[in-house]
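Excluded from the complex is one protein chain; the other protein chains are retained at their positions.
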């Protein structure tokens, strides 16, 4: 994580079985005025959860890149809770992986955002 | 911009006529290993271009929030060029605004990413 | 269903608890050459699953309309199986509802498509 997402302060809680859970500490740097976690921070966490889930399936393939991310913001996140992202892969093929991510303010049952993302996985001989 | 996107280093080039152009300086903080601009940086720039275009139409309404952003990554951005985002609004209604954003590495003709976003505009009596 | 989706041959298997399952019989009218279920048929089934899940929560509100649908096609559907769509709502607010849909060729474990959709729910005094 430190190598591939150097700007983010993201920790991996869990990975395996076509899924992953990651978290992002929320501090003053992640907030917008009004005490909301900024949208781009949530996009970064969703993207990272996908990346971790995919690498958990296919191994460390640093050239996997996001081709599409669709995120819906559902509720205002808490300003003082970590953002926790739970990803489950719905396809992990040879060239494309697709996953679904729910983002929560830690401890709340209702998600603050939902994302779907597609990663392109490079052919084996390009790695 | 400094107030609403405090974490971003984004400048407004142009705004008006249902459109906006913004740019983000790219430095070491915005790069991933391999010399690519990170996806979340591009998402932030796209989101910001939408926000500026919408406020250009409806005035300063700080409670406008993104409800959905869909971004497709098309080409590898240059590591040493600004990211320039051009937004045109395709709807700017009373409660929802929708816009389309093309992102470029400055000086290149082919876009590096394309985004579509929806903002919810608060009712006048909630502002 | 007959009133609101008159062109579709869709049946409701289940509805309740913020979710719904619907199915579409697949016959010659739903196939593309090559024996694949056509994309627009799958979009219609996903849209309908969302609609049924939302009306199951809020009651019969005929003016609810789709504002956004994002669908990813994952695998080739079987030509001779019903398409079954399972929707779970991830938000059902006063003015917007968001749901997630997995589509299957009946009897297969891996989904053929995944959709996320947003519906706008009209204010009570407009109904």
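Note that the chains take the letters A, B and C in the order they are written out, and that residue 1 is the start of every chain.
To be clear about the criterion, a contact is a pair of C-beta atoms (placed from the backbone, for glycine too) under 8 Å apart; a residue touches a chain by one contact, two chains touch by 3 or more.
Please read these numbers as outputs of a predicted model, since none were measured by experiment.
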Where the missing chain makes contact, among the chains that are shown: A, B, C
Touch with the omitted chain, as defined above, among B:49, B:102 or B:121: B:102
Residues of subunit A (touch criterion as defined above) contacting the omitted chain: 67-68, 70, 95-96, 118, 120
Absent chain, residues of subunit B that touch it: 70, 72, 74-75, 90-91, 98, 100, 102, 110-111, 114, 116, 118
Touching residues (missing chain, whole complex) on subunit C: 3-8, 29-30, 32-34, 36, 38-41, 43-44, 47, 62-63, 65-73
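We take it that only the chains that are shown with their structure count from here on.
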Copy pair subunit B, subunit C: interface residue numbering same or different (half cut): same
Rigid-body rotation angle, subunit B and subunit A, from Cα fit (steps of 5°): 180
Chain pair, most C-beta pairs within the contact cut-off: A-B
Inter-centroid spacing, subunit B versus subunit A (mean Cα positions, whole Å): 20
Centroid spacing, where centroids are CA-atom means, of subunit B and subunit C in whole angstrom: 31
Multi-partner residues of subunit B (at least 2 other chains): 67-68, 70
